[in-house]
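Omission of a single protein chain aside, the complex is shown with its protein chains in their original locations.
Coming up: subunit A.
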Amino acid sequence: MAVGFAQWGNDLHTGRKSYNIVGQRRKFYLVSIVLSVVFIVLLFKPGFNLGIEFRGGSEFTVSGVTTQSQQLAEEAVASVAPDEVPRVSSVGSNAVRVQTAQLTADQVTAVRDALMKSFDVGEDKVTSSFVGPSWGKDVSQKAITGLVVFLILVGLVMTAYFRAWRMAVAALIALFHDLIITAGVYALIGWEVTPATVIGFLTILGYSIYDTVVVFDKVRENTDGVLAQTRSTYAERANLAVNQTLVRSINTSVVALLPVASILFIGAFILGAGTLRDISLALFVGMAVGTYSSIFLATPLEVTLRYREPAIKAHATKVLAARAKAASGAVDGESVGETSSLAFTGALKPGSHQGNAAQPRKRKGTK
């Protein structure tokens, strides 16, 4: 497998094999739009199942207990609300605190009774109350402020680095695409949204931008000086970049997804509901989608946006016209280099003399 993969990587690098991703960008746009719409709908219906940290919930305190077993409390809650995952902790040396999502009045009474029986204490020893959200509005507010500032700054930094604001726009659109799909998958599966999930989403945000920057950096390198030649269009050079980073993208996503997958597996199948499961699901989906979007959405989108620049548009027209003319005119055998525009991987600019400093040195003294 490895040999085949290496050969495939070689072919992609030399242009012997090339996937026309940018050329078929409309298909990929369609896929992304359909997916986004589907998952936006999923975000509203069924929507998120927010956890106790966001909505608040019911809290029971059992005091004067002889055992602080968490198991007992969990069973007591499960007997009333089987789907509920209570947060149980012992308080001091003789009390147990049980927190659940908000229960109905009947359920609260039932849980109180169950707790009384389980811990074998009197009615006055079990108190119940409503607890507010620990992840309140102010936390969300500040997180969102932070996000907005971050997105604006990232836009500015990318614009400065790539010297093209359209690249920043494409990267940000891809970012929202990733977030929508990840959040949609989460809503679809219906697991409780906890702070761990939110942190997972934030990680994806970072990862998506990171991955896009890596691919765009290759695009930038390949399209440097594209307007000064007439062999390839901007789109072809961008497509070459995507192909040449394909091996990197696959290797990176496999390496990144392996640990996440192992957490997800252990979290979902061995531990059940909990922090690990929540964060790893968000991460698994987000990273996979993030890698996909860097290749199949961000780069094509970037090309589409760049083609709105008159200079690049005119250049592409010129290149294609020249190529059509060459194809209809000379049919000499030696112009094999011209048959495929996608296969051309050489440097756009001819090299120049590097000066004496570039010459290999004869070392003084032998080694």
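Here is the rule we use: a residue touches a chain if its C-beta (ideal position, glycine included) is under 8 Å from a C-beta of that chain, and two chains touch if they have at least 3 such contacts; residues count from 1.
Please note the rule applied: contacts and distances are computed from a predicted model.
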item	value
Chain left out of the displayed complex - its UniProt protein name, from "Protein translocase subunit SecD", "Oligopeptide transport system permease protein", "Cytochrome d ubiquinol oxidase subunit II" or "Chromate transporter"	"Protein translocase subunit SecD"
Option touching the unshown chain, where A:Phe28, A:Phe119, A:Tyr186 or A:Tyr207 are the choices	A:Tyr207
Option from A:Ile40, A:Ala110 or A:Val247 whose C-beta touches the chain left out	A:Val247
